[in-house]
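Notes follow once the structure below has been shown.
Only a single protein chain was left out; the remaining protein chains are all shown in position.
When the chains are written out, they are named A and B in that same order, and each has its own residue count from 1.
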Amino acid sequence: MLVMADRITRDEVAHVARLALLDLAEDELDRYTEQLAAVLDHAGDVEALDLADVPPMAHPMPLRNVFRADELTPALDRDEVLSQAPAAEDGRFRVPAILGEEP
Amino acid sequence: MSGTAAALAADVRAGRRTARSVVEEHLAAIGAGDGEIHAFNLVTTDEALAQADAVDAKVARGEDPGPLAGVPVALKDNLCTRGVPTTCSSRILEGWRPPYDATVVQRLAAAGGIMVGKTNLDEFAMGSSTENSAFGPTRNPHDTSRVPGGSSGGSAAAVAAGFAPLALGSDTGGSIRQPAALCGVVGLKPTYGRVSRYGLVAFASSLDQIGPFAATVADAALLYDVIAGHDALDSTSIPEALAPTAPGVATGVDGLRVGIISEMLDGSLAPDPDVARQLRAAAAALTAAGAEVDEVSVPAAIYGLSAYYLIAPAEASSNLARFDGVRYGLRVDAPTTGEMQRRSRTAGFGPEVKRRIMLGTYALSAGYYDAYYGKAQRVRTLIMRDFDAAYERFDLLLSPTSPTTAFAVGAKSDDPLTMYLNDVYTIPSNLAGHPAISVPFGTGDDGLPVGVQLLGPNLSEATMLRAAAVLEEAAK
Partner (left out) sequence: MTATMPTDGVGITALDSAAGLPDGWEMVIGLEVHAELATKTKLFSGARNEFGGEPNRHIDPTTLGLPGSLPVLNEKAVEHAIRVGLALNCAIQPSVFSRKNYFYPDMPKDFQISQYDLPIDGEGWLDLPNGKRVGIERAHLEEDTGKSTHVGGSGRISGAEYSLVDYNRAGVPLLEIVGRPDLRSAEDAATYVSELREILVAIGASDGKLEEGSMRVDANVSVRRTGDPFGLRCEIKNVNSLRSMRRAIDYEAARQIDLIESGGRVRQETRHWDEASGRTLSGRSKEQAEDYRYFPEPDLLPVVPDPEWIERIRATLPLLPAQRRARLAGAAGVPATEASVVIAVERHLDDLAVGAIEAGADPLRTLTHVEHNLAVEGADKLTARAFAALVTMEVGGQLTATQTKAVLAELIDGGGDGDPRAIASAKGYEAMDSGSLEGAIDTVIAANVDQWERFVADPAVRGKLSGFFIGQVMKATKGKADGKAVTAYLQQRAGG
């Protein structure tokens, strides 16, 4: 049987903020720690259920093998797309220096 | 405003009225009233008039202008509209003009419907009051000190205020039905997969559905029939074709078996007494119309809220990762891309969105997946099983839509958990993927609208709309 984790800590909230690429101020960290703990605590009520033999449900509809044919569809207009970009150059999206290779 | 969507479309199709006159009338109403309500983030006057003229030209040429000919429709501002700003009521998407239309937007246009504007919502559809909008809250047209509900509060208010006879919203945990109830209009969440999600900015992909708002059940059926149906661009779209629901809306409920969900009447999740009273009256009205009504227990439904507040934030945390300042939307500059992304997201998302991203990121993070997300998905299976058992005995189920009538602006915004409890009756249908509808049924002690909810198994929309029409008639 699965067991809910211990109460979320402020350090964990800070770690999660790093994973989610969000900067949280000190007071926000306190507040989110409190609020997340309350929601997770409420979620703890499912401990009352015996879920050992219950399969997880990922989709409401039991569809399988949904495919598309390997056929071209129209591309978007590059200029229209790049006109919405914060920065573009030479037909590409421009970003500041990237630190580190792709994981 | 004048007339139902069905009547307006009939007039335009027959050449008795021009689409332009219909649209101008509604634009004028918006101009006069929306300053106070703030149902719209954007009113698309030019586009609407151009679309109306195109409909009128079709009528003049003797072509079929479609079943929604000339009918103004308000679109929740999380539906992509080509070249028209789509913000999700978030700073992070402010000014973004999508290069494509959502499937429902294309279907609306093909049916002759006229987009009159983009409606306000809780940022990224996360909320139950439309207060979490970066562009300010929407007010309830019945009492502007109250919230319209949410997250599709702008769409519900637009219909309630007569700004448009029809509107589209999206419902992830009750975001169509709860504001419909609080604004006194009809709101339908279709079966998961009945309406294409292509072009709906995702909140929680396995729960989101687009659905109609209307002042009448028949109008809701009309709009539902236009937007429903298979779409090859959405893998989760249900392939089979179904007959339209609108023609059968008035055929009654004689012999229909309806179960009142006992947990949602006087059990652990009981609503306010005035809401409970209306629910009993609705049950009596169905009985009077020939339905067999009885109570039924759906035990796992009480765990819906817990499962929902793990699943929806988890999916949202991933869906909202793409808002990173690289390709569209807000960028806050910085020397490195990582820092730019962090600053952009920090500046662009509001507090409720951040809270849910945090919650979802945590629920998926190493070591917690099984305890949270995985477990919630198992609860989902239990809820579905309990519903299935109930649907062996009943054709439809009945419950309140919301525990209370519209609450005051600001009343719950400091306490997320209390706010989340607004969705306790609506969430189970999303978890199961089932359709559900909210129909206005009388008022509470405060004189504000009460909504009752009809729930059904997959693809029971036609039956549900029939029962809703009976309640609508009884409530008159």
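The rule we apply is simple: contacts are C-beta pairs under 8 Å (C-beta built on N, C-alpha and C of every residue); 3 or more make two chains touch, one makes a residue touch a chain.
All figures in this text were calculated on a predicted structure; none of them were measured in a lab.
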Sole residue of B:315, B:352, B:395 or B:461 that reaches the chain not shown, by the stated touch rule: B:315
- line: Out of B:235, B:297, B:413 or B:443, only one touches the absent chain, namely B:235
Query: Of B:40, B:135, B:163 or B:198, which sits in contact with the chain we cannot see?
result: B:198
- prompt: Can you name the residues of chain A that touch the chain not displayed here?
  reply: 15, 18-19, 21, 58-59, 63-76, 78, 81-82, 89-103
Message: Please output the residues of chain B touching the missing chain, sorted low to high.
response: 79-80, 86, 88, 93, 96, 98-100, 102, 197-202, 204-206, 232-236, 314-315, 317-318, 321-324, 326-328, 336-339, 341, 361, 364-366, 369, 373
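As a working rule, only the chains that are shown with their structure count from here on.
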Field: Between chain B and chain A, distance of the C-alpha-averaged centres to the nearest whole Å
entry: 23
Sites on chain B touched by chain A in the complex: 96-97, 99-100, 192-193, 206, 232, 235-236, 238-239, 300, 302-303, 305-307, 309-310, 317, 321, 324-331, 333-343, 345-346, 349, 354-355, 357-359, 361-362, 365, 367-368, 370-372, 374-382, 384, 416-417, 420, 431-434, 458
Message: Going by the contact rule set out above, which residues of chain A touch chain B in the complex?
response: 2-5, 8, 12-13, 15-17, 19-24, 32, 35-36, 38-40, 42-46, 49, 51, 54-61, 63, 66, 68, 76-77, 80-81, 84-87, 93, 95-100
